[in-house]
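Below is one structure, written out as structure tokens, with a few remarks after it.
Note that one protein chain is taken out, while the other chains of the complex remain in position.
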Amino acid sequence: MMTEPLLQVKEITKLYAANKGCANVSFDLYPGEVLGIVGESGSGKSTLLSCLSARLAPDSGTIQYRNRAGEMLDLYGLSESRQRQLQRTEWGIVHQHARDGLRMGVSGGANIGERLMATGERHYGNLRATAEQWMSDVELDTDRIDDKPTTYSGGMQQRLQIARNLVTHPRLVFMDEPTGGLDVSVQARLLDLLRRLVTELNLAVVIVTHDLAVARLLAQRLIVMRRGEVVETGLTDQVLDDPQHAYTQLLVSSVLTP
Amino acid sequence: MTSSPVRAGYNFAYLDEQTKRMIRRALLKAVAIPGYQVPFGGREMPMPYGWGTGGMQVTAAVIGHDDCLKVIDQGADDTTNAVSIRSFFRDLTGVDTTEETEAATLIQTRHRIPEKPLHEGQILIYQVPIPEPLRFIEPSEVETRKMHALEDYGVMHIKLYEDIAQFGHIATAYAYPVQVNGRYVMDPSPIPKFDNPKMDNSPALQLFGAGREKRIYAIPPYTEVRSLDFEDHPFEVQRWEASCAICGSESSFLDEVVMDDQGNHEFICSDTDYCRTRLAQQEERA
């Protein structure tokens, strides 16, 4: 009755030192599902995300990904060139700091067009039209298409980064604290945008955040990490409303509600 | 015993034999993988970087007693750089030199490809300042090498895209990137894009030497060299309204020359040998 998982993670371990990194993480991710990874700084969230997105080989464990053609691929059994191909076609990676995910030296339009050019689009007019379409989809003023991202505000840069990733219609997007460092009002707008895009494009998302409100808004399921280990998993509202582990209880009870 | 044609105290073509072997091994690898940048142990040459030390080391490694050498700088045989390099090799090898393109077996060049078609057996040696075509967008050498290895060339079109977005057309006029043999993207050195089509399926062997960056790359004879472009903004070479003020050529690459303090100017062929040959033919006919 259920569709097959998009991502199968089995006992992933990547440790820099004891309790530094992530250990024994396993989960399945299904198409269209949003999985939140929460935990405090240094709990191994970002390490795990790097492993999942083929940017950091784990010490042990396997990650399998089902591609568009329906083949189950062993991520770290693939050549680096196939890994990159996945990263720029079927996946998206949204970094916390937009400058890590954008080319700051070239225009917004070129940033959006890069993935298309990398996958063989050779028609300037089409690239331009697609870039304009995506700019308006992420609520950027299309008049800014030829401006460099250095002239954009933080929120605009983050939206440009999202457009740049979604232009190849990925099926799976990795996000590392996408709203971190933004003003609250800007955060709300970005979250709403993400929520809309996730539903409209049926994206599967793995989102790392330390903001439980962000997790509640976007994620259907949560993984709670502490000192590199998963301490609790479950439906987002269940984990947040009836936390079982001492650490999750501490995390939930520490949040200020205005 | 006849006196050596090489100046006393120097090895033939300046470099020692082991160095020349090392460079030739790099050249063989470069020819085997068209467009791929091969690192080599570049030596100090008796002139500063930027004056063609890379091209000179390649020339020194391939030049033999039977060769006939031509050296051009911006198409001209008579500029300081061309004259000094030519006399350097005449002094340290004793080989013949020439200004005629068709007579040369080796042509070392900076910034131009001769107008006259090259033929089989000739070797064209380019002086290269920056060999890495991806450098403008990716400062890390580790990353650019990886991008080449993985054929991750999406960024190359970004530059052309930016040109069109900014100027309405591809404004890149020099060092216009090419893809060699359908694989490696290559910087053809700062030749005008006017010369790019001459690289494609050329009967001559083309060698590129970058002295400061210590890289060698090559295009073997009859290899496809394609200039990157967009479907709706195809690659185009420069055209001039004017013709050469000396020989009247309408199809060669022209340099603008300011004639006086009033700002009057003329256009003349940048390739001096080509211009001279055309002039001689015209006089003969007349």
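Just so it is clear, A and B label the chains in written order, and each chain counts residues from 1 on its own.
Just so it is clear, a residue touches a chain if its C-beta (ideal position, glycine included) is under 8 Å from a C-beta of that chain, and two chains touch if they have at least 3 such contacts.
Here is the rule we use: contacts and distances are computed from a predicted model.
Among the names given as "Peptide ABC transporter", "Phosphonate C-P lyase system protein PhnL", "Formate dehydrogenase delta subunit" or "FAD-dependent oxidoreductase", UniProt records the absent chain under the name "Phosphonate C-P lyase system protein PhnL". By the touch rule given at the top, the unshown chain touches A in the complete complex. Touching the chain that is not shown, out of A:57, A:72, A:129 or A:246: A:246 (per the contact rule at the top). From the set A:11, A:59, A:141 or A:192, the residue in touch with the chain omitted from the display is A:192, counting the whole complex. Considering the full assembly, A:235 is the residue among A:57, A:72, A:235 or A:255 that touches the omitted chain. In the full complex, chain A makes contact with the omitted chain through residues 1-2, 28, 30, 33, 188-189, 191-192, 195, 199, 216-217, 220-221, 233-235, 237-238, 241-242, 244-246, 249-250, 253.
In this section, only the chains that are shown with their structure count from here on.
For chain B in complex with chain A, the touching residues are 137, 146, 149-158, 161-162, 164-166, 229-233. Those residues of chain A whose C-beta lies close enough to touch chain B in the complex are 80-81, 84, 88, 103, 105-107, 109-110, 113-115, 117-119, 122-125, 127-128, 145-146.
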